[in-house]
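Missing here: one protein chain of the complex. Every other protein chain is in place.
For chain A:
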Amino acid sequence: MWGIIRQRAACKGNHALNLEQGIRAIALRAFSSSAKQMTVRDALNSALDEEMSADPKVFIMGEEVGEYQGAYKISKGLLDKYGPDRVVDTPITEAGFAGIGVGAAYYGLRPVIEFMTFNFSMQAIDHIINSAAKSNYMSAGQISVPIVFRGPNGAAAGVGAQHSQCYAAWYGAIPGLKVLAPYSSEDARGLLKAAIRDPDPVVFLENELLYGESFPISDEVLDSSFSLPIGKAKIEREGKDVTITAFSKMVGYALQAADILAKEGINAEVINLRTIRPLDRSTINSSVRKTNRLVTVEEGFPQHGVGAEICATVVEDSFEYLDAPVERIAGADVPMPYAANLERMAVPQVEDIVRAAKRACYRSR
C-alpha cells in the first residue's frame, strides 16, 4: 500500500500544469518532469477497484460492464478480478437494473449502477428519484440507500440529440440526492471514492471526452484511502477580476479562457464546482465578494440550469458586491444537432467564455 506522502512541490506544479489541459496535454507530457500522469479512465477504474477490494458489499451493475470490460472500459479487468457476483452484466432495462440496484441497497449492499450515458437514466429516473432519493425521508430513516449512479453525462462528439443532454440541473434539484461532477483525475478518484462510501444516493456525472485525458496526480491521490469532500468546490486558478464557475469539461475551457484573459489584463478566478448538490455556496459567494463579477459556464440547456441557481444564490447572498450583471454561458436552447459545424455552435466554446468575462468587466458588448 502507498503511504500518505504530501508532495507539496508536485501540488504547486500541478497548478501550473492544470492550466494547459486539453489539446496541449500531449505536448505537455513530453515536457513534464516528475509528476505522475493518470487518465480519468484509469482514475475511475482504480477507484472502483480499490473500493470493491476494501468493502465486499460494493458491486457494479450495468450494461456491458463485465464481459465487454465496460462500454467505455471504465470497469476493465474488474470481472476477472471479482467475478460475476460483483460485476453484473444486465439485460437492457435501465428501469429494471436501477430498481434492482435500489432493492439491493435497501437490503444493505452498496451498488454502483452504470448508465451507458445519463440520457438512458431517464428510463430509470423514477427509481433514482422516487425509490432512491426520497426513501430515507419517506421511511423516516429506516431505509438508507447507499447507491451510486454513474456514467457519462452531457455532450460527447457527434452523437446527436438523444445522446448529448446534460442532467446536472435535473438531478441537482432533488432533495435526498447528492450530485457530483468531477473534472480531473484527482476529482474522479477522490469523488468516486467519496460517493461509494457515502450512505446517501449519489449521482456521479462523468464526461466521455474527459475519459482519455491525462492529468498530473500526486502520491496522496494515489493512496487507496484518498477521498475528496462532497460539497466542496475547488479554486483551480486564483484571480481577482472576475469569477468563472464551471464543472466537468467546461473547467478545462474556463482555464483556457482565463489564460487568454490574462494576456488582456483580466485576472480570472476559476472555480471547479466538483459538487452540484449540495452546491458550495460559500466558496462561490466568497469568490464573488472578492472579484465582484460572475460568469457561470455549463454545457446544458440554459433554462433552469446550474448557472441559474448559482446566479440566484449570489443575488440572494452577495447582491451589494456585484458590480455587473451575472453572465450565464450555457448550451444552446435546442436539441443537440449532429453536423459538426452546428454542434460546435450548440455548445459553449472558449471564445464565448472570454467574451462573457469581458462583458462582465465592461470591456466589450
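Side notes on the structure shown:
Here, a residue touches a chain if its C-beta (ideal position, glycine included) is under 8 Å from a C-beta of that chain, and two chains touch if they have at least 3 such contacts; residues count from 1.
As a working rule, contacts and distances are computed from a predicted model.
For the chain that is left out, the UniProt protein name among "Glucosamine-6-phosphate isomerase", "Neuroguidin-like", "Dehydrogenase E1 component domain-containing protein" or "Auxin-responsive protein" is "Dehydrogenase E1 component domain-containing protein".
In the complete complex, the hidden chain is touched by one of A:86, A:189 or A:328, namely A:86. From the options A:97, A:149, A:183 or A:226, the residue with contact to the unseen chain in the full assembly is A:97.
Where chain A meets the omitted chain, the residues involved are 53, 56, 67, 80-86, 88, 90-91, 93, 95-109, 111, 126-127, 130-131, 135-144, 175-176, 178, 198-200, 231, 278, 281.
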